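A single structure is presented below for examination.
What you see is the complex with one protein chain gone and the rest in place.
For chain A:
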């Protein structure tokens, strides 16, 4: 009789515990994460710093005891090997069963390829760097989250900064790389500019080929046209070459340059980037971030990064920090909310919805459509002599909420509905430097 009773109690306890047991997971030996990044090719100017940063950040987490006692283990896939190799590597990594979370990618094209793949493979994927705004505007995803902004707030913030600091310009020319980003970013920029300042005249549009070694002809023509403002959303070697050649030939003295990605080239450009040109950072990313530079965690990381690489941190480092901060925050939130040792995949996905986390910049929140809301920092170049390269002054940080396309709308349509009043109504924090 007694044994019967014990059996029943045990059975009842097990039955009661079952739903819990089914939804929680066993604590793994390590949390394995895969990250796609450019280790080869022109975009390795972003990919290599991001990898270095990710390694430091993961070491730091593990030195602190990992996430709920579980150490993090990160491995990398080279995006430079081409889309074919990338997708098969991604698939292999996920299907081998060793990876719980993926982080992809830098290239917008790769994001568009990998987002549906992550959905198919049912692996949580943090889109950590790519710019395309189309991902969540054209599709719904359950497994894909973005831990940063996208091209729309980045371009919109640039237009706003330009209109706030140089309201009276009349003519603009553009020199962008001839690929998806160069074309798309100009579409958003032009649409926003035309909406908020319809009287601006676009005097020239150049799309030199990606990786072009020579902009001499474009520069000659720009000197003949003398536009008030010259926009270039180029990056890496292309941006360096363009600014250096323009600087050599005095074009920086006659036109104001607007360079939304120049933060990542500041150190390499040295003295070539003279004072008075608008510098952007694809978010609130700057090694002298005015809100964060006095914080201990920020200073410690900047020192670690400089010791490891000999360079200053650039925006992909910040983007990597955001993805890793989101990863840690999501696991901790899922563990706490469910009262488990280790969350199941569903619990993790639930935790990522509406998650707020902080990397090296300000706090970022993931919106209901899985898009991250990130603030945008821009400034004007200045050569102070403190560094052998240009730094920023008159910094403004725009509130990401107001610049991100509302859920369910298409960026180009939404940006086209803005008007001149938007320039004065946006929330912005200003800093001298």
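Rule of thumb we're sticking to: a residue touches a chain if its C-beta (ideal position, glycine included) is under 8 Å from a C-beta of that chain, and two chains touch if they have at least 3 such contacts; residues count from 1.
In this text, contacts and distances are computed from a predicted model.
Asks: Leaving aside the chains you can see, what is the UniProt protein name of the one that's missing? Options: "Amino acid/amide ABC transporter membrane protein 1, HAAT family", "3-oxoacyl-[acyl-carrier-protein] synthase II", "Ion-translocating oxidoreductase complex subunit B" or "Autoinducer 2 import system permease protein LsrD".
Replies: "Amino acid/amide ABC transporter membrane protein 1, HAAT family"
Asks: Where the complex has a chain not shown, which of A:241, A:304, A:344 or A:365 is the residue touching it?
Replies: A:241
Asks: Among the options A:95, A:120 or A:205, which residue touches the chain absent from this view?
Replies: Touches the omitted chain: A:205.
Asks: Among the options A:223, A:274 or A:304, which residue touches the chain absent from this view?
Replies: Checking the options A:223, A:274 or A:304, the one contacting the hidden chain is A:223.
Asks: For chain A, enumerate the residues touching the unshown chain of the complex.
Replies: For chain A, the residues touching the absent chain are 39-42, 44-45, 48, 178, 204-209, 211, 213-214, 216-218, 220-221, 223-224, 236-238, 240-241, 244-245, 248-251, 268-270, 272.
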